[in-house]
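Every protein chain but one is kept in place in this view of the complex.
What follows is chain A.
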Amino acid sequence: MSLALEKPAPRVSSGSPMRRFSNLLYRKPNLYLALLLIPPLIWFGAIYLGSLLGLLWQGFYTFDDFTMAVTPDLTLANFAALFNPANFDIIVRTLTMAIAVSIASAALAFPIAYYMARYTTGKTKAFFYIAVMMPMWASYIVKAYAWTLLLAKGGVAQWFVQVLHLEPVLQFLLGIPGVGGSTLSTSHLGRFLVFVYIWLPFMILPIQASLERLPPSLLHASADLGATPRQTFMQVILPLSVPGIAAGSIFTFSLTLGDFIVPQLVGPPGYFIGGMVYAQQGAIGNMPMAAAFTLVPIVLIAIYLSIVKRLGAFDAL
């Protein structure tokens, strides 16, 4: 190949500088690729990763409680403080919610995604896509506020429970420590419901995409080899949709870990990680502590991803 290139080829057209430039790009595909990639790499590297690393670096700075001043003296005190009972509580609370929300979203999303992928075509499929995505068009804050009203004392949710005569059930659920609260809108349960509602589309779409890629002949092959529908589901459909469930749960898990608005509007008092970061860097001005808290979701998601990978979720990709 290089031989052919070194031989002085007959010049078909020396042409304009633009022509020579495009010829150069054609002959050197690596240069072409570099020119295309450098701008997004600069954006991603400097602005995105750079600022994140800059933020985490500040986690090593010292915050003076008396003067409220930040000095660039490096210390591990902020990270050690994450393990104070008060701070550790926040982390556990957020993590528990993120796990619960991810599991519930997956359980709710799977049948919807399965129906969309396997039983709808044409207009019905378009309808489902719009139905799933439409809630995402509305402002997130508006939806969260709407839920505070829906779940409030005397709100729609409570009326609905009354009509169905399920008040004892609701009272029982609200009485469970760690789940309940005085009303739905101030309970962990209410907060959980709002989270599941808001993040559900992020779970439906990746599962739907993974089921869409499943060739129908695999299901036929399974039945042909003697598998009952239940066996086909457990042995073929579920394992092959795990990448979709994993992708969706990465959304629901990380979005719940970082959220600071829903916990503020719905549910009992007590910070989530996001709220704590917001409070530390805003009202308190303790940027190093906020930076230390920022590290928590990153580490948790890294751990989560490695568990998911170890379970073989990405093998079928």
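Here is the rule we use: a residue touches a chain if its C-beta (ideal position, glycine included) is under 8 Å from a C-beta of that chain, and two chains touch if they have at least 3 such contacts; residues count from 1.
As a working rule, contacts and distances are computed from a predicted model.
K.L.:
Can you pick, from "Phenylalanine--tRNA ligase alpha subunit", "Sulfurtransferase-like selenium metabolism protein YedF", "Ring-1,2-phenylacetyl-CoA epoxidase subunit PaaC" or "Polyamine ABC transporter ATP-binding protein", the UniProt name of the chain not shown?
P.N.:
For the chain not displayed, UniProt's protein name is "Polyamine ABC transporter ATP-binding protein".
K.L.:
Which residue among A:S105, A:Q158 or A:S222 touches the omitted chain?
P.N.:
Looking across A:S105, A:Q158 or A:S222, the contact with the absent chain belongs to A:S222.
K.L.:
For the chain left off this view, which of A:L56, A:V236 or A:M287 is in contact with it?
P.N.:
Checking the options A:L56, A:V236 or A:M287, the one contacting the hidden chain is A:V236.
K.L.:
Take the complete complex as the reference. Which residues in chain A touch the chain that isn't displayed?
P.N.:
Against the left-out chain, chain A lists 215, 217-218, 220-228, 231, 235-236, 239-240, 315-316.
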